[in-house]
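Only a single protein chain was left out; the remaining protein chains are all shown in position.
Then we have chain A:
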Amino acid sequence: MIKQPAEWQLLLYIAGQTPKSIKALSNIKKYAEIHLEGKYSIEIIDLLESPQLAEGDQILAVPTLVRRFPEPIRKIIGDLSNEERVLVGLNIKPIK
């Protein structure tokens, strides 16, 4: 295994183009650019289009950001407006 994961796989579950989901998307893009430059991928899943995917990742709330890789799976719900908590949640930044 490589010491530092080469790639961060992030999934953002949304339900239509709501203000919250747009906000969440722009937030995560912003944080990822700063902290994970070049090492990440973000996939957006619109549950309105593919509702069957909600069960797999145990999605209840939207928007939900799921860190698929590296393991373990982490979930962050909400519009990701609190940068600190997002970074802690994604385990990018250790808790101070």
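Heads up, the rule we're going with is that contacts are C-beta pairs under 8 Å (C-beta built on N, C-alpha and C of every residue); 3 or more make two chains touch, one makes a residue touch a chain; residues count from 1.
Methods note: contacts and distances are computed from a predicted model.
With the options "YdbS-like PH domain-containing protein", "ABC transporter permease", "non-specific serine/threonine protein kinase" or "NAD-dependent dehydratase" in hand, the undepicted chain maps to the protein name "non-specific serine/threonine protein kinase" (source: UniProt). In the full complex, the hidden chain is touched by chain A at residues 13, 15, 20, 23-24, 47-48, 51-52, 54-55, 58-64, 72-82, 85-86, 88-89.
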